[in-house]
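Not every chain is included here, but those present sit where they belong.
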Amino acid sequence: MTYIAKPRLRHPKLPTNALGYTHRDYEGAVSTLCAGCGHDSISAAIIQACFELSLAPHRIAKLSGIGCSSKTPTYFLGKSHGFNSVHGRMPSVLTGANLANRDLIYLGISGDGDSASIGLGQFAHCLRRAVDMVYIVENNGVYGLTKGQFSATADKGSKARRGAVNTDSPIDLVALALQLGASFVGRSFSGDKAQLVPLIKAAIEHRGAAFIDVISPCVAFNNNPESTKSFDYVRAHNEAVNRLDMILERDEITADYAPGTVETVVQHDGSVLRLRKLAVDYDPYDRISALTHLQQRHALGEVVTGLLFVEPDSGDMHDLLDTVDAPLNGLGEAELCPGPAALAKFNASRR
Amino acid sequence: MPQPIAATNDFVVKFANVNGSGSASANALFAKSILRMGIPASSRNIFPSNIQGLPTWFEVRISDKGHLGRRGGVDMMVAMNPQTWDEDIAEIEPGGYLFYDATKPLPPSKFRDDITIIGAPLTAISNREYNDARQRQLFKNIIYLGALSALLDMDAAAIEQLIGEQFRGKDTLIKPNLRALNLGRDWALGEQECPIGLRLERADQVGQRISINGNDAAALGCVYGGATVAAWYPITPSSSLAEAFATHCRRYRIDPETKKKRYAIVQAEDELASIGMVVGAAWNGARAFTATSGPGISLMQEFIGLAYFAEIPAVIFDVQRGSPSTGMPTRTQQADILSCAHASHGDTKHVLLFPEDPHEAFAFAAEAFDLADRLQTPVFVMLDLDIGMNDWLVEPLAWDEDRQFDRGKVMTAEELEAGVEFGRYLDVDGDGITYRTLPGTHPTRGAFFTRGTTKDRYARYSEEGPDYVDNMQRLLHKFATAKRLVPAPVKRTAREATRFGAIYFGSTAPAMTEALEALEERGIHLDTIRVRAYPFHDDVLDFVAAHDRIFLVEQNRDAQLRSLLINDGDIDPARLVPILHYDGTPITARFIVKAIGDMLDVVTLAPLRKALP
């Protein structure tokens, strides 16, 4: 960590976004993670994405489980409410929060241990429910906070400090998310901000369950070059299927691309995603082929990244439950309590 | 052979059936028509943990005195299940009555000679009249209902009216049912002398009371209490609470214009998720609840600890069943008291409510949401299978016209804007309860980070001992405040002054009331206090102080409420005599009378009497 707390006074010339907020308005407390931890880069990307999208910080709720990754919500969006819940159970807490107020933006931050080990069940079921959220796993293949044991995404055969060898086959959260019905699935790398920031922005704009698996090396316990979660490995094997540009309605579209090299995705809120194809044959609208591609490349040791699948017009949990448009936490006696007259009728029906 | 029992409007009829044979609705009709005749009655289902084919019983207590707890013993057995014939016959009181299907003859050895035996050729009649197997099965039940109505001199009109109501809409079904009913009546009137010694006489003792089960009532209480989020996982005997909530919501919570729902119900993947959703929703300002039973309580422990320490409202209905482990899933008990009161690791104390019947289940359900918001902590409504799944005859449900929700201490955008100091864990009022803000309230003020780790008064992460102790002490103080807010206990003073008292709670109430009368007849006088909540109101401690010996009646093995009382009240255990009933059946007046009576006989009452003025 850095000991120097950032000066809090606002510099007059700091650039502001559409809402007049500066980048600093999206920052949080000073990180207490290890110097060089991948997670800190992801926090920076989240801050950047929210700033660029001109979101009102207090309209965002950030929830997490337990772990170094789950600590990070303290280090970004200091003006947003946060909830550091219990290990592996963030998805249910976020689902409940979303049920109570459909109008906020929900960021779910988790780790590979938090989501793939103890939390696998909740991870799966919240995706099945189409909860409108951005679910980010900061994936380092290890338990950082408890000092280096294997997580369920750890490579088979990898060795822990104390000599233990991992014998379980690893879980690919992206493949699971695709199978379980997530309507937005991406993978990125904490070291690739250019790819990560637009991906997070697109996920936020997406309505429904958006999942992003971000490889985020743990410099303290799992950054040896053999580890598929190390900086070196990912840099060497990163296979981006596409490059994403988020274009908000309001922005005019400037960049122009060679024909056939670009996909244009219009999201429910009118925002436009431009996908510059890198793998020509890759189709981000086809769940099954996406899954197949992913697994074939994975078998070759490649780390497939980018926006892997999107279903732009998918509904969310509230659409499925058909709840009223107003947030449930805002309804009062008038809307909720049938009152004495109705009760008298009810009593009569039970005589 | 002893005199056949002769009783009017005061006896017990028990039906022995096979699960899934369609007897349930016929039996319910029997009970309901008695109520329609203005006679107080209660009915209890004793069913197996299975869907079809195993034994199930339906016990109807008819009591003009209005004693509707389980009495014990059976005056008339309707034995429709060959599997359980022997035990069923054995349960009949001497001089009682046996009604059975005599279609295929049984050897005399199968009967008793100290009871009156009434064999009806039910199967024969049914097979004669119907061809379809399912119909034969179903109408057989209505036929025995008809026969009973004649034997017990029931008001046929009442039954027919009920049948009419039951099949309103599917009118084509009314006739055949009425026909089946009369097949039974005609047989009885023709072949038997009617009525028998047990008879029902129209009366006017039901009044405004309604017949309802506790899960249904509690679910309605959630609607009235303003619950908007329910997350649950199916488990007997709590499932019907969540399902009833859905039914009530479809009726009372649809937006008239948009037809959209003013509620959200999620059947979660398990209990860890359901309580997690409740915690998330409550954190975010919705009134949220879950309903479960013992195994679910065990799985929710970690989250309950988080809600206690992070101070998040949550309402949990624990419909208690036979335990530990999977235990007796379709039997009743009051054995989750400790696991709820001290839920989760570490030092915790939780608020528990103990409704005595469906009427209070409704009231306490609504109340629980106010308490949870006011105290910002989990609140448990401790039901049990007896209250939850059986139809009780109770006072009509009541709601005060201008009652408002108490949303507790939630700081508003206006207050924040006005610069009111906000510290999430800052005790500004000295009652141990602090202000919270809801996410999204104010652009720049009042945001805080909720966590299960130690924090200071401003919700900042801290590993400092003093911050921790300060916070834990405040939580104790808050719990002391809760004493004043939870439902007060109900006291009853004996006709004669006495040094003896009794404490009871929950579904024990009706049996206790009946027992007290019986004891009084034996010259045993007890003051009583019915505990309605934990933490204990001061009145409970005063009551204990005011008596030499107090009987504490519970439906568990380890006297769980007693242990809470001894500790929180610093009471000498010697003064609290446990009376424990825990075989999974609802406690009976007979059991209580015997248990307390025997003990007091030992204590030889004479000297005590002297001691009194």
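Residue numbering begins at 1 within each chain, and the chains themselves are lettered A and B in the order written.
FYI, a residue touches a chain if its C-beta (ideal position, glycine included) is under 8 Å from a C-beta of that chain, and two chains touch if they have at least 3 such contacts.
Small disclaimer: the values here were computed from a predicted structure and weren't measured.
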{"item": "Total copies per chain kind in the whole complex, with one of each drawn here", "value": "A x2, B x2"}
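Basically, only the chains that are shown with their structure count from here on.
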{"item": "Subunit B - residues contacting subunit A, complex", "value": "35, 206, 208-212, 220, 223-226, 228-229, 231, 252-253, 255, 258, 260-266, 268-270, 272-286, 288, 302-303, 306, 396-401, 403-405, 437-444, 447-453, 461"}
{"item": "Subunit A to subunit B touching residues, read off their complex", "value": "56-59, 61, 63, 73-74, 78-86, 89, 91-101, 103-104, 121-122, 125, 129, 318, 321-325, 328-329, 331-333, 335-340, 342-344, 346-347, 350-351"}
